[in-house]
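Contents: one structure, followed by commentary.
A single protein chain has been omitted; all remaining protein chains appear in their positions.
Letters are used for the chains, namely A, B and C, taken in the order the chains are written, and counting of residues starts over at 1 for each.
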Amino acid sequence: MKARLLAVCPLLHGCGGVQSALDPGGDQARALFSLFALMMWVSGVVYVVVAGALSWALWRAWRYRGADSRADGGMTLRIDRRLAQLLPLAAGAIILGLTVLITASFFADRALFATRASPALEVRVTGHQWWWRIQYRDPVSYGWVETANELHLPQGQTVRLVLGAADVIHSFWVPNVAGKLDMIPGRTNLLDVTARRLGWYRGQCAEFCGTQHAHMALAVKVESPAAFRAWLAAQRAPATPAAGRGAAVFQVACAACHAIRGAGAAGRAGPDLTHVAARRSLAAGTLTMTRGNLQGWIAQPQAIKPGTSMPQIPLTPADADAVATYLATLR
Amino acid sequence: MTPDLDRRDRLALAWRDPPGWWGFLTTVDHKRIAARYIVTAVLLLFLAGLLALDMRWQLSWAENTRMGPQLYNESFSLHGSTMLFLVSVPAMEAMALWLVPLMLGQRNMAFPRLGAFSYWLYLGGVLTLWVAHALDVTPDLGWFEYPPLSGPTYAPGHRADIWAQMITFTEVAALCASVNVVATILKMRPPGMTLARMPVFLWAMLVASLMTILSMPAIMLVTSMLIADRLVSTHFFAPAAHGDVLLFQHLFWFFGHPEVYIIFIPATGFVSSIVETFARRRLFGHHVLVLAILAIGCLAFGLWVHHMFAVGLPRLGNDFYTAASMAIAVPAGLQIFCWIATIATGRTWLATPMLWVLGFVATFVLGGLSGVMTASAALDLQLTDSYFVVAHFHYVLVGGAMFPLFGAFCYWYPKATGRLMSERWGRVAFALIVGGFNLGFAPMHLLGLMGMPRRVYTYPAGMGWDALNQVATLGSAIAVAGGLVFVANALLSYSRGAPAGANPWGAPTLEWAGDSPSPPWNLAYTPVVDSLTPLWDSPVLRVMDGVALERREVVVTSVVDAAPLYRQKSASPSIWPFVAALAVTAMFLGSIFTPWAIAAGALPIAAALTGWFWPQRERATTGPLRVRS
Amino acid sequence: MRTQRGFVAARFAVALLLAGCQREARDIGPSLPQTSPRGAADPRIGYYQDNVYQIAQGGRYFSWYGCAACHGEDALGVRDLGDGRWRYGGSFNQVFASIVRRHGSLDYATRVPPEQLWQLAAYVRDLPQHTPEKRRRLSVDQVGEPQGQHWSGPVR
Partner (left out) sequence: MTPGGEPRAVEVVGDLSGLPASASGARHLVWWGNIGFMLIEGTGFALAAAAYLYLMTQQAPQWPPPGTRPPDLSWGVVFTLGLLLSELPNLWVRRRAFAKDPRGVRIGVAAMTVIGLLLLIPRGYELAHLNTRWDSDAYGSVVWMLMLLHTSHVVTDWGDTAVQAAWLFTHEIGDDQFADVEDNANYWTFVVLTWLPIGAIVYGLARLW
């Protein structure tokens, strides 16, 4: 399929990537990509026809340059009669092309919802200004296992994403996996995704949601069902924090907004940090997860992501270092 | 015979404006008003274009620091709001105000003072947005401000209110202009110009104006609801109090989609006029073109939902809206067919206006095809709110409406100024703008497919978006340079261009029958029309006499047959439209701060309107309040 | 004399306009204060007290930190922050100090960083100007946001 598209447009070489609709890694994205390829074919033919007709018209303009046909009503009338016979043909061709595309669109639309009946797993994703709260329905306790800004999907299984918003409208978009769906206050939208190809992908908020709309990304990992189960079990477990200065400072300075299960921190305003160090990125995809970036983010959040709700907290260098060290142990 | 001097002197006396500033403020000459509209819109086009260039610069590198998020968000909001509300629609209205009476051989619009009022109110909207910007109170939520982001909680202060009231200004102005255009086209066609003999341009303006009348109340309603939510704590868009945030989107796009065609349909009118003149033959498929315009006008109201495919509406509607949206391709495709057929079978003269038509076809068809893609409810989920859509609507609006507008500008420039623009520099501007535009916006299709969302002020390194963004920036810069050449050409030609004479292109329609530039009264006689191309079909202009020369008067005809009905007094210059616009401005601006401004502001408005419509007649000699001597 | 008066009036008008715009300013980034106000005359106070963005941010944190549980729209007596009566003084630094010191074990001094305390103090001092309807309207929008240790799920 991809090869077919590349034949249409050599430019598309190298347009894959971790956030690309042209490099599908799931059933839904693949259905849409096929539809896109078909549209490219039809559009290409149409454009060639139009450009050809226009060129022909220009060639005639060049050939008969300088002449004036205004007075020759008889000739115009004859030509018009011939053109009028072509008109239904043009209309028919357009309608035929549209019928093909509408039908294809219809089937693609159905394909997106083909798995509606049997999701293997339910995941609640809630958009906040400017991060994602992600909760897995625990198959054991039937409670929620909360994490943030990182979505894990079991390969080959259909996952139902329950999309909601806490403040303003956001839009959930992981182009390699599926098309986008808005997260709207007052509504619950369901998005079924069936990821097929292992690996890391990237998603990003697609509906303008305020100052830091640009830094509202999420990491998506497609992994084997076994690896996924192991990961979910690890996420379900409370943190095993090392008691120390960092934990104590966190409890005072950070726990009003952040939760660390197992360490007594229970704030809900910001992302759950129980296993923060196991994640791939920080601050909703803004920074990669490293010990240095953790400390930088704690020290200067407003410089890295101006306008974020993460405040700058006046800590002594020693305290900041201790907190970063502590967080880096939360795997 | 040519009109004698005495006749022209008498007309000049009756139709003159007061001199100086007073004349500037009181004029009701449709050509002066339209020129103001055009100058204002071009100035704003330039400013909003610079904003675009600045944003392109910011996006040329990952993690670029030219702009922070606040400045970027303000920039794209100001760019979009200006281009959509203050440039595109007003520019089309201006062309209608300027051309419709000329093309009808009439002396003025149906409601001359309403035309003046439209402009002053539009200017109020312009100043509201841009003075606020100068004071650093810039709306920062895009050209559609969805609640709850624009609601009282998440958009504190008055930035969102300024956006909403700017819209009220421009929409009231547009509605007044539209009523004016509709009444003029329906009731003031010259004797003999039946509906069947009406040029495509007039049909386009008629349909666009009717669409304005039926769609713009939606956005006035919805922005008023937004202001009410913000100012008096109503709950229209508060889901937790039985409100619904999607109500805003439905009403916004019920306006927003027709708006696109309100911009595009006049452009089809320009293209039809230009093609006919430069192909030097009668337009092929006049009826098809008219029916296509009507079909687009009707369809446009049935597909606003395609802006909302990603909100998760009931899927039953998806197929319907997909089909309805794609169906637009049928009339649009037939229009393209008719124009190309006319060009091919005529003896086409490739002067600058015609070049713009070629650029329009080549570019707009691409926009139409990407439009078919976004019309698919399924595929749109990958395309909407990404750079693909940014590319799509720029192709449609710039390629589909601005290129014809530039062509129209070149085409009617000699009529407006009496001078020709330089063809050489016209070609340079054309090449730079069309080339730069395509270079700038074609890569954005790919960027969108590669996952770049719109309205992001920056993006991380390693996304593979840098090179395409740099190409886009380069293209935009070239297009802006072309725009400067275009404007310089227009400015220089104003004094240095070759004299144009009455009909430099050998065009067939009535606006070219008289002097260029047109005197304030336009044509000295009332023309009589018996074909679609009156100036081609007869060496002399057949006219009727009898419309007053000593006072302002126009002839009113019947709707279908254009049979003369009566002679209507035409309004003379007046300060009241200006005063009324000032009063309305005061009320609109006041209502940003307090609801009581509506009550308090109603009185000056009522006073101004009373002054405006107070008929000047002698005092009563009968009845209880008669003058007793 | 007359021109001078006109000049003064013009300057006053400009000052008013600029004050109005200062009110609308949206300064984001690492410029927020990291220390408590130094008395009622701290020059930073004017900006915070009159800036709608900072006040609105304070309103969000007011909800996030669960302040509305005790100081909601129908709070009475000393807990009613909208009645314009301040038992511990109504100046900015006094309100700031009340938030920090008068909440016992809640210990806002250490749990809430200074930049948010500034915003909270600005919001609290602005509350007497909010009508009850306005406060209710804002809280209706915020039902999906976390409050303290509770979050009841997205807006449904």
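To be clear about the criterion, a residue touches a chain if its C-beta (ideal position, glycine included) is under 8 Å from a C-beta of that chain, and two chains touch if they have at least 3 such contacts.
Bear in mind the structure is a predicted one, so any value in this text is a computation, not a measurement.
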item: Residue among B:A204, B:A238 or B:A562 touching the omitted chain; value: B:A238
item: Omitted-chain contact residue, chosen from B:M544, B:L582 or B:A597; value: B:M544
item: Residue of B:V528, B:I575 or B:A597 in touch with the missing chain, whole complex considered; value: B:V528
item: Which residue of B:L59, B:V137, B:M188 or B:A472 touches the chain not shown here; value: B:M188
item: Touching residue (missing chain; options B:L195, B:I213, B:A431 or B:L474); value: B:I213
item: Residues belonging to chain B that touch the chain removed from view; value: 1-3, 110-111, 114, 175, 178-180, 182-183, 186-188, 191, 213-214, 216-218, 220-221, 225, 228-229, 232-236, 238-239, 241-244, 246-247, 250-251, 254, 414, 420, 498-505, 512-516, 524-526, 528, 535, 539-547, 555-556, 558, 564-569, 606, 610, 614-615, 617-625
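Basically, only the chains that are shown with their structure count from here on.
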item: Comparison of B-C and A-B by number of C-beta pairs in contact, larger one; value: A-B
item: Rounded Å distance between chain A and chain B, as computed from the means of their C-alpha atoms; value: 36
item: Sequence positions of chain C contacting 2 or more other chains; value: 28-29, 60, 141-142, 155-156
item: Interface hub residues of chain A, defined as touching at least two other chains; value: 167, 185-187, 211, 306-307
item: Partner chain C, residues of chain B touching it in the complex; value: 68-70, 135-137, 140, 148, 151-154, 156-159, 229, 232-233, 235, 238-241
item: Chain B residues touching chain A - in the complex, by the definition given at the top; value: 68-70, 73, 141-142, 146, 148-149, 154, 239-240, 243-246, 279-282, 284-285, 288, 310-312, 315, 318-319, 322-323, 326-327, 329-330, 333-334, 336-337, 340-341, 343-350, 358, 361-362, 365-366, 369-370, 372-373, 376-386, 446, 449-451, 453-460, 463-464, 506, 508, 536
item: Parts of chain A lying in touch with chain B, wherever the complex brings them together; value: 11-12, 14-15, 17, 19-22, 29, 31-32, 35-36, 39, 43, 46-47, 50-51, 53-54, 56-58, 60-61, 64-71, 73, 76, 79-80, 83-84, 86-87, 90-91, 94-95, 98, 101-102, 104-106, 108-109, 111-113, 129, 163, 167-169, 171, 173, 175, 178-182, 184-187, 189-190, 202, 204-214, 217, 285-286, 306-307
